[in-house]
Every structure is written in structure tokens, then in C-alpha cells.
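The other protein chains are all here in position, but one chain of the complex has been omitted.
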Amino acid sequence: MQTDPMTLTLFVPLFGAIAAFVLPRAASVIGPFSVLATGAAVALLAREVLAAGAVTVSLGGWAPPLGIALRADGLSVAMLAMTAAVGLLVSLGALDALRDARQRQYFWPLWLLLLTGMNGVYLGTDIFNLYVMIEVIALAAVGLTVLSGTTAALRAGLEYMYASILGALLFLTGVGFVYLQIGRLDFAGLIAAEPSGALSAALALMLVGLLLKTALFPLHFWLPAAHANATAPASALLSGLVVKAALYIFLRLATYMPPPDEMLVTLIGTLGAGAVIWGGIQALRAERLKMLVAWSTVVQIGLIFIAFARAGQIGLAESWKAAAVLILAHGIAKAAMFLAAGRIKDEVGHDVIRDLDRSAIRPTLAQFTFALAAISLIGLPPSLGFIGKWSLMEGALAAGYWHWVAVTMVGTLMSVAYFSRVLAAFLRFDRVRAPVGEHQGWALADAAPLTLALSAITLGLMAAPILSFIELGYPFGATP
Amino acid sequence: MTPELIYGLTGIAVFGAGLAGSLGAQDRLRRVLALKLASVGACFLLIVAAWREPPAAPDPVPHALVITGIVVMVSATAVALALIRRLHTLEAEDDAD
Amino acid sequence: MTDPFVLFDLLLGLAIVALAGAVLCVRDLFAAIVLFVVFGLFSALAWVRLSAPDVALAEAAIGTGVTGALLLKTLHHLRQSPAKAGAAPLPVPMPVIWANAAFCGLITLGLAAALVGAPAGGPGFDALVAEAMPQSGVAHPVTAVLLNFRAYDTLMEVVVLLAAVIAVWQIERGLSDAPSPALGEVWEGFARLVLPAIVVVGTYLLWKGAEAPGGAFQGGAVLAAVGLLLLLTRLYVPRPSHRGIARWAFVLGTGAFAAVALLVAGGGRVAFQYPLEHAKTLILLIEALVTISIAVTLAALFHGREPVAQPARRDSHDA
Partner (left out) sequence: MIDAPLLPLFILLTSLLAAPVLFALPERAASLRTGINLGMAMLKVGLVAWLSLKVSEGVVYDLRFAMLPGLEFKLQADPLAILFVALSAVLWLITTVYSVGYLERGPHRARFFGFFTLCVAATVGIAMAGNLFTFLIFYELLTLATYPLVIHRGTAEALRAGRIYLIYTLAGGLVLLLGTLGLWVLAGTTDFVPGGVLDEVAESRPLAAMLLFAVLVGALGVKATLVPFHAWLPIAMVAPAPVSALLHAVAVVKAGAFGIMRVVYEVFGIETAQALGMTMPLAVLAGVTIIYGSIRAITQDDIKKRLAFSTVSQVSYITLGVALASPIAAVGALAHLIHQGLMKITMFMAAGNLAEGLGVKKVSRMDGVGRAMPGTMLAFSLAALAMIGLPPLAGFVSKWYLAQGGLDAGAGWVIALLLGSSLLNAIYFLPMLHRAWFRDAGAAAFAPARPRIGWMLAAPPVTTAVLVLVAGGFANAPFSPLEWTRFIVAIEYRE
């Protein structure tokens, strides 16, 4: 048996999930090691992509359009690597955060199936296969959402499930129209297709389905409650990684399908702007820490779509890079932030923002981690979030699209405002009765989120190599 | 009038009804039913697309895709229904307290 | 043009649309579910008309049969305990209903226009499949697509089932052991009679799948019906000690499928590329194991919760 690393990135987590499910007692060991092994497969794949630009495998030896091919280029490997790295650190965080044996037992198989699904999305080149993959992701993600078992989590999980099914069905109907028009389902077929009514309908259906899954305003209604009520490691995975899968398919499709016209691009940017403003207002009003963090995800998704639309239709050839950087930055920083929020909640005992400063326990390191993650999410230098925002504004300025610059700046100020609500609660001491021990509440569990937050900051210094890596294999060139 | 066109439009009408139901229904179970309708509508579309004027055999690929779609949908339905049952139990217990 | 079936097609199409509307509008949920089952069977009939017997079989067995059973079970559960006080949903204002209907109507019209404008009997995989069939190892094209050409999709589809059963077990934890809807004695006798027949039909469907309509999913669904009946009649009651074997049964199909896909790779072959001489054997092996997993998984999805030991409820002693 010898297999290419691409297939392994799918099979390693799959076998890991199976093993973790049938051997529940060993799940906490199998889980992290499976993620680590997946990471190793991604590293092997990255080496191949560095050497060859893009790698393709036709599964079963059947070349598309009959068969299904996996394809890895710079962008997909970047997503795989981000997923594996964030996933590994969240896994380490989960070892401590999941105290309940039952939660532990189910977390690992669900999370590994989720990983399988996401890796499948990043390597997929066939739109029906992508439909199946987003369903794998959806079911595993809903399972993770309700892991805490509270009524609020279950309600949110059910809403999430409805949205997921509906999004997937819209996507599936789109797939039907694509087949109806061009008789094939692979990306190459899409690129070669002539524009037509059925294809426009297909594009519209698939894009709306994906926007629902990725929770772009005003289709975000399901996200805040789902992300805020899950247990911390699940929230980190859902917010940091899961919404990115649909976003990634959106990026790919938007560039492969017949070019979207200027109005569509503007519409997407406008929805992004709506997300930034509305999400910002809600984050300012949020009462609970995790709810605030969840609303900030709505904002960041909006920002990513603004980056996509920053320079109009002509700019799409470059704009996807800004969006990709923001996707990576948000994945890392948001996972760190949710884990840190979970740690704070664990130590303090609640996460009501207004009362955080009444606590004599100040989990310093978790708070510091939260602040670092906030720096990247606000987009302050030299974080990766800053690089993403820089690219966004640079492209918009160069193209003369001042409105996107203005929205981004307003969004930035709002994010300062809502994150400083939290930071102020961390640093206020005059409402505490008992003596405050600042170095209380450290735990080894802080290591994972801190590492994530520090990478979100320092990766900004390595933005040039990251940018040249995601361009490998011309993800958005003429041929897939 | 070919069966293709008739059932194509049938499928789209069912999809539309399912869409409206899933957006508008209040009852949790009814929303699941509506989504299920929409999924049948989507399947109609693929099967219609695979149809060829007899005696030509239909394209088998969309058929395989629909079978996959049906299994995926029953999985999603089962999870949604489990959530509904569990929520009902929890809410009933909350009320009892 | 004057196909005698046109009228039949028209009537069936209208009936399907009407049933769909009725499912959404009828007040009683039980009636809605029954209408839904009828709707599913009519749809399956339409698909037979569209020369898709495999799909019709799958829809009838899984999409309608298993789903209907799941829906009824859930309804039964909801009616067992009183609805939450004040849970009655607020009446939706008429303008909202109309706006929603208008919105979805517009989408439907747009899609219908796109459908009418699309090429009829357009391009497809027909030629490619015909050309590749001799190398597929099986004689039935749908099976060839499912387990060879697009085996990756199918593997992921079983993964979806696996994810579903894990999620369901996870969700319905610690439920009090409410009695499942037990059937009467008549049904029990009926079940004893019918069960062996169903097993035979399921196995036959599986076996025939290589050449004729049928295959793992339909076979699995039919076998799952066995499980459903066993559960309903209490001939089989899941116990905590059965959990281990159940877990293995759930993953059997996925694991074997993935293992075969991976093990055949090497020597110039990629994953899922079965050597031609062993293709039929391997595909049958995968189908058989996947059928077992599907059957057990569907039955478990119906049963719902993980069979865990329940602490005796305190309130029952109080009473």
C-alpha cells in the first residue's frame, strides 16, 4: 500500500474517527494523534505542492468528468495547513476543557469526521462531491454544537441544522442545474461552460446556499447562538474553521463560474458591509463574552466578503488573496479567542461581561490571550489580520472604491469599541471585594490558545511567503 | 409535452413549496417535512436531467447522485428529529420544575 | 406527441404538487406525515416513469419508509408528554405569509424559466459510462457509478450516515427510557411471519444490484425495516451491553470501504482503483458490509438514543 499524501489527509482523520468511536476509552489519545498525523500528511502534501505547483489525483483511476479528482494547490494547502494546525491546538485545548467523560467520548469522533469533511472540501474539484462534503461537515458540526447538552445549545443546534439542510439543498439544486446545462460536474467543465440562463440559476442557488452556510448577513441568524452556546473547543472549531469551508467553496465557484457581473460583486460587498455594521452593533450590545465573540465572527465574515468585492469585478483576480489572508487570520485568531473565552469562563465561573470585574480571580494568561487575539481581529499591526486589512484597503484605494475603505475603517473602530469593553472588564479592580491574585488561574490549558494567538500576531511578519505560497498552482488562473 | 418537462416543473414546484414551508413553518416537525419536500424537488431535477427519450437509456450518474442524496437527507432528518425530541423532553422537564 | 401516458404524467405531477401543498397546509401533524408518505410513494412512481427504478426503490424504502417511521416516532414522542406551556407558536401575520409565498413563488418561477430554457436531453455522462463499463467489474451502470466511478462520493455518503448516528447518540443522552411505540399482538405475529421474507428480499436486492436495479442502499433499507419491526415489537430491546457491537456494526461498512480503497493503491494504482480481475469481488464485499452497516445504522437512527444504563428516576418513587 502506498498512497499519495492527498488521499491520506482524508483517510487519516476518517480512520481516526472510526477508531475513536469504537474505542471510546482511548478516544482522547487517538484524537490528538490522528490530528497530528493529518498534519504530517498535509506537510508532505505541502512539499509536493512547493515542488510541482499543483498536484492532482484521479480517484479510482477515473479521470473527470466521469470520476472525481482531488487537486491541491497553494490555496488549498494553506487551508489544509491552517485547519490542521488550528485543529491540533484546539485538540490540545480540548484535552483540558472537556471534563465530562461523555463529552470527551463524542467530541473526538465528531471532530475527526469534521476534519475529514473539511479536508475533502479543500481538495475537492467536483461540485456534487462538495455537496456531500458540506453535509459531512454539517452533521458533525451540529453534533459538536450541542455537545454541551444545554437547552440553549440544542435550540441553537436545531436552528443551525435547519439552516445547514436548507443551504445544502439550495446547493444541490444548483448542482442539478449545472448538470442540466453542461452535463458534467467538475470544475474544468464549469470553467469551459458558456454563460446561460440555467447556469446563472445554478450559480445563484449555489452561492445563496453557501452564503447561508457561511452566515453572511442577513443569512447569519443561526450563527451567534450556535457558536456562543457550544463548549469552548467546539466553538473554536465552528467559528475558526467550519464557516471557512463554505467560504472557500464560494471563493472557488465565484471565480470558476461565468464571471459574476459588477452588480453581483457590489451586492456581495454591500452584504459584507451590512455584516460589519450590524454585527458590530450586536457585539456592542452583547451581554455575554462568548456571544460577543460569536458576533465578531459575523463581522469578520462580512469583512472577508468586502475583501472579495474590494476592487469590483476587474479586481477579482487579485482580491481573492486579500480574502484568503483574512480567512487564515480569522481562523487562527478566532479559535484562540474562543478557547481563551472558554478558559475565562471556566476560571471565573461565568462569562457575563458586566460582572467579569467583580471576580477576584483573574485568569491572566487567558485574558492576555484574548487581548492578543483581539489585536489580530481588530487588524492592528503586525498581525495577520492587519495584513489582510491592509490588502483589502490597498486594493480598494488603488481602484478608487472609497466606500469599502470607509466601511472597513468604521468596522475597525467598532471592533475597538466592543473588544475594549472586555479588556476594560479584565483590567478593572475597584469592584472586587477580595484581594486579587493576578497570577491565579494559570493552567497548562492556556498554552494552546496562547500559541494560536501568538501565531496570529507573528504570522503577519511572514505574510510575504504566505502570499506567494497561496499563489502556487495559480488557484484562480485559467485552468484548474 | 414530454415527461421530462412535466416532472421537471413538478420538481421545481415541490422545491418551491418546500422552500416556502421551511422559511415560513412555525412547528419544528413541519419544518423538517418542508425541507424533506424541498429535497425531493431537488432530486426530481436531477432525475429529469438524466432522462433520455426512450429507447435510449437514461444517464446513470445522476441516478447514483440522487441515491446518495436520499441517504444524506435521511441522515440529516434523523439528526434534526433527534434534536426535536431531546428539546421537547428538556422543555417539558423545565416546565415541570 | 400523443403519448397515452402524457395524461397520466400530468395527473401524477399535479397530484404530487397538491400533496406537497397539503403536507404543508393540513392542520394535523399526523395527517401531514401520512400525506408525506403518500407524496413520497407518488414521487417514486414518477421516477419509475422517468426510467429510474433504482432511485424509486431507494426513495420508497429510505426517503419515504424510514423517514416516515422516524417522523411518526418523533410525533409519538412529542405527544407523550404535554407540550410546553405557551409553546403554541404565535400566529404569523398574514403579510409575512404572503411575502414569503411571493418570494418563494418568484424563485420557483425563475427556476422554472431556467429549466424550460435548458437544453433538453442535454449532454451527460452516457457515453463516458458506456465506454468505461467493461472496466468497472459490474454490469449495472448505477452500481458501477456508485461503487467504482464515483466510489469516493459513496464512501463519504456512508460517512454522513456514521456522523448522523454518532450525533444522534450524542444528542439523546440520558433520556428516560420512555417506552417505544409498541405494537399490538397482531402486529407481533405479523412481524414474525414477514421478517424472514424481508430478509430474503433485502439480500436479493443486494445481490441483484450488480446487474439490475437494487444494491447496497436499497438492500440496507429493507434490512433496516427488519430492525424497525424488531424494535417496534420489542422482540429486540437494545441493552447497554450491546453498545460495543453496535459501534462496530456502524463503522463496519465505512471502515471496510475505506480500507479497501486505501489498500488497493500502490504499484501505479491510486486509491479506489480496484484491480480489474478482483473488481467484482471487492465491490460485492464492500456492498455486503456497507449493507449491514446501513441496516444497523438506519435502525439505530430510528431507535434514537444510545442504550445506556438509566438510573431509576427519583420521582417515580415519590409517586
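Chains: A, B and C, in written order; residue numbering restarts at 1 for each.
By our rule, contacts are C-beta pairs under 8 Å (C-beta built on N, C-alpha and C of every residue); 3 or more make two chains touch, one makes a residue touch a chain.
Because the structure is a prediction, the values reported are computed rather than measured.
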item: Among shown chains, those touching the left-out chain; value: A
item: Contacting the left-out chain in the complete assembly, out of A:Pro224, A:Gly240 or A:Gly460; value: A:Gly460
item: Of A:Ile375, A:Val407 or A:Ala453, the residue in touch with the unshown chain; value: A:Ile375
item: Which of A:Val55, A:Met393 or A:Ile470 contacts the chain that the document leaves out; value: A:Met393
item: Positions on chain A contacted by the hidden chain, ascending; value: 364, 368, 375, 380-382, 387, 390-391, 393-394, 397-398, 405, 409, 412-413, 416-417, 420, 423-424, 427-430, 436, 438-439, 460-464, 467-468
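The definition used in the following text is that only the chains that are shown with their structure count from here on.
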item: Rounded Å distance between chain B and chain C, as computed from the means of their C-alpha atoms; value: 11
item: Distance from chain C to chain A - Cα centre to Cα centre, in angstrom; value: 30
item: Rounded Å distance, chain A centre to chain B centre (Cα mean); value: 28
item: Residues of chain B whose C-beta touches two or more other chains; value: 15, 18-19, 39, 41, 45, 48-49, 61-62, 65, 68, 72-73, 75-76, 79, 83-84, 86, 91, 94
item: Residues of chain A whose C-beta touches two or more other chains; value: 66, 128, 132, 135, 139, 142-143, 146, 154, 157, 173, 177, 179-180
item: In the complex, chain C residues that touch chain A; value: 110-111, 113-115, 117-119, 122-125, 128-129, 132, 148-153, 156-157, 159-160, 162-164, 166-167, 169-171, 173, 244, 247-248, 250-251, 254-255, 258, 261-263, 265-266, 269-274
item: Chain B partner contacts - residues on chain A that touch it in the complex; value: 66, 128, 131-132, 135, 138-139, 142-143, 146, 151, 154-155, 157-158, 161-162, 164-166, 168-169, 172-173, 175-177, 179-180
item: Chain C to chain B touching residues, read off their complex; value: 1, 5-6, 9-10, 13-14, 16-17, 20-21, 23-24, 29, 32-33, 36, 39-40, 43, 46-47, 49-52, 54-55, 58-59, 62-63, 66-67, 70-71, 73-75, 77-78, 81-82, 84-85, 87, 89-90, 92, 96-97, 100-101, 103-105, 107-108, 111-112, 115-116, 120-122, 124-126, 129, 141-142, 144-146, 149-150, 153-154, 157, 160-161, 163-165, 167-168, 171-172, 175-176, 215, 217, 294, 298, 301-302, 304-305
